[in-house]
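For reference, the structure I am asking about is given below.
All protein chains of the complex are present and in place, except for one that has been dropped.
Residue numbering begins at 1 within each chain, and the chains themselves are lettered A, B and C in the order written.
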Amino acid sequence: MSESSWTPQDLVSRSQEAKGFSYSPYSSFRVGAALLTTDQQLYTGCNVENACNNLGICAERTAICKAVSEGHRSFKAIAVASDMMDHYISPCGGCRQFMREFGLQWDVYLSKPDGSFIKKTVEELLPVSFGPEDLRRKKAVPASENSL
Amino acid sequence: MSESSWTPQDLVSRSQEAKGFSYSPYSSFRVGAALLTTDQQLYTGCNVENACNNLGICAERTAICKAVSEGHRSFKAIAVASDMMDHYISPCGGCRQFMREFGLQWDVYLSKPDGSFIKKTVEELLPVSFGPEDLRRKKAVPASENSL
Amino acid sequence: MSESSWTPQDLVSRSQEAKGFSYSPYSSFRVGAALLTTDQQLYTGCNVENACNNLGICAERTAICKAVSEGHRSFKAIAVASDMMDHYISPCGGCRQFMREFGLQWDVYLSKPDGSFIKKTVEELLPVSFGPEDLRRKKAVPASENSL
Partner (left out) sequence: MSESSWTPQDLVSRSQEAKGFSYSPYSSFRVGAALLTTDQQLYTGCNVENACNNLGICAERTAICKAVSEGHRSFKAIAVASDMMDHYISPCGGCRQFMREFGLQWDVYLSKPDGSFIKKTVEELLPVSFGPEDLRRKKAVPASENSL
């Protein structure tokens, strides 16, 4: 598919396909994601659960890790899909923070199984956010004093 | 201290004290939190880092886990403190989701070392949120079909 | 209770009590933990789950965070309890790494509801471990070359 040919609807469709690979034996809550890089590469992801539930990984983070591990760090949009019939699936706070690491001004499509969706920016989903800049700000106490 | 005597400024002070226990040898970024339950109990927390950085736990989650492990699940407010001189410390997305598990309409105080703070509700920090209700919604695909 | 009076059986009992506070609506798998510091303070914990399951926190990590947030970083033993009738509950890998941050040579009691238990050291549960020392080892590539 040539550059600029990905529509939001395409992303939603791909996120729905990705949902099919979900490994979610514990919640039976399948989620899929489709991430578009600024240079028009597409990466999909699904949730991967674990018997120790807090060690699982969400679909959105799976997609972003895939892209980063192939050399991409600049993203244009991500679509998210679930099986909830009448409700747009929205990313958890952990995924919002994971997205925010790579910028505040890119798009998140929250979809329903019928393909309808609403669009939010990362910043709209994570206002007043903590981010990479905060780690470089001037501190009241020098780092050297509180490291072990 | 008697019931209803906790002021927002008290919470901020307690979060600053809690920051002193931070175990943050890797980031040298100390964070403290002070959580007030609806029945006026106060629980503090600090960040606890790990050599495998993604296994660490934030100050806000520490405080909430402490309260839950003592029988509390209804919260009124949480204050957060860091060493950033000129910037209000804001909870990460993971902590926002952790707070949201216990309700959307309670207060978060983002503070500076000088004790000044701004107030946000959990819902303001995590709009259009994913939550416990979503796991019970009607699904397009029966759970039995996609469990292993 | 005076110093040195805590027996392994006491720890197991306290971990069973702590299990009663478990917030585990998603897995219905309750876990409790009781941690003994080297200066004989005892901290309990339970698992605290989240609608986004990977943001939950295990009982063992709750107990350790509580202790750290009260100024303790040196531990003697931790007991873990669950509802599994015929099987000793064992810590997940994430908790083993979290324990290991504070040393390899302390004890973990894996228990059953009838109070019976087996003892392992942290090192036995996490052999050939990654740890704090690794972050300080000599690298083939200078840090300055691969930071952003």
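Methods note: a residue touches a chain if its C-beta (ideal position, glycine included) is under 8 Å from a C-beta of that chain, and two chains touch if they have at least 3 such contacts.
None of these values were measured; they are calculated from a predicted model.
S.K.: Sort through B:L35, B:C58, B:M99 or B:L126 and give me the one touching the missing partner chain.
M.R.: That would be B:C58, which touches the missing chain.
S.K.: Kindly state which of the options B:G32, B:G45 or B:G94 is in contact with the chain not pictured.
M.R.: Spelled out, the listed residue whose C-beta touches the missing chain is B:G94.
S.K.: For chain B, which residues touch the unseen chain?
M.R.: 26-27, 49-58, 92-94
S.K.: Even though one chain is hidden, which residues of chain A still touch it in the full complex?
M.R.: Chain A touches the missing chain through residues 18, 21, 23, 25-26, 44-46, 48, 50-52, 55, 57, 59, 61-66, 68-71, 73, 94, 97-98, 101, 130-132, 134-135.
S.K.: Residue by residue, what part of chain C touches the chain that was omitted?
M.R.: Residues in contact with the chain left out: 22, 24-25, 27-30, 83-87, 89-98, 100, 110, 113, 120, 124-130, 134-135, 137-141, 143-144, 146-148.
In the analysis below, only the chains that are shown with their structure count from here on.
S.K.: If I list every residue number at the interface of chain B and chain C, are over half of them used by both copies, so same, or under half, so different?
M.R.: same
S.K.: Could you give the separation in Å between the centres of chain A and chain C, each centre being the mean of its C-alpha atoms?
M.R.: Once rounded, the distance between the two centres reads 30 Å.
S.K.: Note the residues in chain C that touch 2 or more other chains, in rising order.
M.R.: If we look for residues of chain C contacting two or more partner chains, we find 26, 50-52, 55, 57, 94.
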